[in-house]
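A single protein chain has been removed from this complex, and every other one stays in its place.
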Amino acid sequence: MDVAIKVTACTTEELMIAAIAAELKDGELGFVGLGTAARAYTLAVGIPIAAARLAQMTHAPAFSIYWGNLLTPSLDGIPEATLQDTYTRWQAAASPVDVGYKIDMVTAGRFDVSFESAPQVDRYGNLNITEIGEPDAPPKVRLVGCLAQTEHLAFIRRPIIVTDLSPRAFVERVDFVTSLGHARDGETRDTLGLPGPGPELCVTDKAIFDFATPDGAMRLRSVHPGVSVEEVLSLMSFAPVIDSEVPETPRPSAETVAIIRNDIDPHGVLMTGSARERMA
Amino acid sequence: MDVAIKVTACTTEELMIAAIAAELKDGELGFVGLGTAARAYTLAVGIPIAAARLAQMTHAPAFSIYWGNLLTPSLDGIPEATLQDTYTRWQAAASPVDVGYKIDMVTAGRFDVSFESAPQVDRYGNLNITEIGEPDAPPKVRLVGCLAQTEHLAFIRRPIIVTDLSPRAFVERVDFVTSLGHARDGETRDTLGLPGPGPELCVTDKAIFDFATPDGAMRLRSVHPGVSVEEVLSLMSFAPVIDSEVPETPRPSAETVAIIRNDIDPHGVLMTGSARERMA
Amino acid sequence: MKSKLITAAEAVSRIPDGATLAVGGSLLRRQPMVFVRELVRQNRRDLALLTWATTLATDMLAAACAVRRWDGIYAGFFRLGLAPNFRRAVQDGTIETHDYSESAMVARFRARAMGLEFLPNRAMLGTGMETKSPDAVKRITCPYTGKPVLALRAADADFTILHGYAADEYGNVQWPIVRDSDDIDQMMASSSRRLFVSVECIVPHEEIARRPALTYIPHTLVEGIVHAPRGAHPTATDGFYDEDEDALEDWLEAARAGRSAEWLDANVRPLADHEAYLAKLGGEAALARFDVTEREYA
Partner (left out) sequence: MKSKLITAAEAVSRIPDGATLAVGGSLLRRQPMVFVRELVRQNRRDLALLTWATTLATDMLAAACAVRRWDGIYAGFFRLGLAPNFRRAVQDGTIETHDYSESAMVARFRARAMGLEFLPNRAMLGTGMETKSPDAVKRITCPYTGKPVLALRAADADFTILHGYAADEYGNVQWPIVRDSDDIDQMMASSSRRLFVSVECIVPHEEIARRPALTYIPHTLVEGIVHAPRGAHPTATDGFYDEDEDALEDWLEAARAGRSAEWLDANVRPLADHEAYLAKLGGEAALARFDVTEREYA
């Protein structure tokens, strides 16, 4: 056995992977999207896929994902290269003839969990991946569009936001609502009749949040080891709900860390945008 | 050459085939449906396919049909058996993964012509293949349903009705409107916004009708050789519009008859429900 | 993934009287006869059927007095004529019919597959179907043109039964490359709540994973997969075997003579399962004559 199994320290990404994996249940179906550029790829794809595989290897052997056009792709052994042919030849249970089937599965409520990264997240879990700036004028910063993130928040049972904490990202009110969280301008999911319950968790590099508040505002659920509540607040442009006691995010076990490093992503393909710094 | 080429007589079906073929234009796309039982099969499938093939072999080499799930099936050489595997292995340009593609092509207006047989046809070209009897009670006679005949009359540019003339079939008013013709109870295609212009022709075993009248009522276009206007009227439960002079349906040439008999349907597969009686 | 292999008897035992049941196949092809015969054996009652172009499945269920309602585009016997038991039951008022044209039925299944309450449709404007089923056909106004359009309610089946080609034990069902798919089996699967599929053969998952684009029903949609070679008999399974026309004529002869109840008592109810059914027909020795010559699956 590798010596890594004895290491108790872990990277922030490994902590996030373990925290997300703990939320995934046997037999559930998860939606993994795509990430533009290095860090976004790690957050939107790398961490979720590693978490999915970790769940499969531990408590949830029948957890499945949909990734790209692959339903239940084999995750035992992530290839080193990720050019087109890797995806074309990837073994999977299904690869529907028409991307409409996948999006229908989302809007018909057939997904349990999804993973979201976004340049702007606000107090109510609204997400923006479209444009930054004032309405009715050309945007100051044009982002990528919408993809299926709108559908994730509208229809999936437990969307999990995966984004690094920063004041620029965690804003009081997103400039543009790509994906509706728990409320916006008095309109709620209920008045609109949206089928899904909205975002459930927000897993960041410093802390984990949920929305377990009467009005669906963001609440600090746990801080990562070595991170203070003050540091968390300093990295947000709004104040989340904070209970009198904020627990620490559980550290992954040495076995879990070893599985991630040795079995799930030995080539570091999934963490290309990761600093991989060790936590204390 | 076969002696048949010298024969000037032809069967009623051959006359119908030639008359329909003359309506088909190069490059057009036709929809061929299915027929329940022997004579219905000849009318709905056999005659249209023979007409399509005749058009291809004469003036319209690029006339195509959609039949079953086969787009542009090869029509050179109709096989003798028509069990499932014949259809499965039939050479064709396309056989879409989902029957929805075919029906979308109809509702999007991508077909030029179609062929309809029905147990009830009325003055305005309304068709009934669903049920016979009074409304709001169980039907006296349950028929097969609707299939895509509703779509044919709603969306296709030139639907051609192919049905044997009889007082039971040609009624003043169909009991149930499976497919809307030119008018019913004051509602017209125009008020409903239906895209297609409605049925164009009605080719029977005794005469050919069109709907070239101000209110879209059926008009006698021609009578087949040897058939009188009186005989036609005796076989209808309503009186069509009749111009002062009613021409005779053109006889197919001897060459055309020979092509049908020797090349298109040498095994008589398409005419299984045909009497094949010779006309004078 | 989890193994989803079950027996037809187990699958059908989960379908209660009164259920709404989507029934796959088209014309004389891939009628899900293994489930249908089991429904007869278990004496199911009061079913509401949703079908595409249905033949023997619906006529046999009608003969067994299992049907109270039918929604579909066609019920007959293709080139062999009309469906005698279904027809009689409709004419005597026992079965209530709700007719839809092809684009309308497609719209109803697609709506459900897309998670929508309705889809718009223009085909049935001004027809008898518009007024026949007011609960599922409502005229609305297009917000762009101001013209009328019908809002067709999503088809909502409690259970769906299909007969397919090859699957792995997890329920990933694949079709052959050369096939006849003039049916809405895939759409019915996509719109299903609880789906049972019988298949001609069970293959290793590795064979499925090699060509994932051929999976037309993925495991995530499937509740139970039933291994049932010749499961569509006497109808055909394209790529596997043709129709048994003698058997179909035998059914129709009894049906036209009003003897279908006796036929079921003699030929369906006493048999324990599909294996017993095949054995009664003479087994492979007798049935191999319907096999197609070129097969993609062994």
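The first chain written gets the first letter, and so on, giving A, B and C; residue counts start at 1 in each chain.
We adopt the following convention: a contact is a pair of C-beta atoms (placed from the backbone, for glycine too) under 8 Å apart; a residue touches a chain by one contact, two chains touch by 3 or more.
As the structure is a computational prediction, the values presented were derived from the model and not from experiment.
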Neighbouring shown chains of the undisplayed chain, as defined at the top: A, B, C
Touching residue (missing chain; options A:25, A:157 or A:184): A:184
Which of A:30, A:48 or A:96 contacts the chain that the document leaves out: A:96
Hidden-chain contact residue, picked from the options A:55, A:113, A:154 or A:257: A:154
Interface residues of chain C (partner: the chain not displayed): 103, 114-122, 138, 140, 142-145, 147, 149, 151, 153, 175, 177-179, 181, 210-214
Contact set of chain A toward the excluded chain (per top definition): 34-38, 41, 68-69, 82-85, 87-89, 95-100, 102-104, 106-107, 130-131, 138-151, 154-155, 176-180, 184, 187, 189, 192-195
For chain B, the residues touching the chain missing from this view: 27, 29, 62, 64, 70-72, 74, 91-97, 101, 104-105, 107-110, 155, 195
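Definition applied: only the chains that are shown with their structure count from here on.
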By count of C-beta pairs in contact, the leading pair of chains: B-C
Chain A and chain B, separation of their C-alpha mean positions in angstrom: 58
Sequence positions of chain C contacting 2 or more other chains: none
Multi-chain contact residues (two or more partners), chain B: 97-98
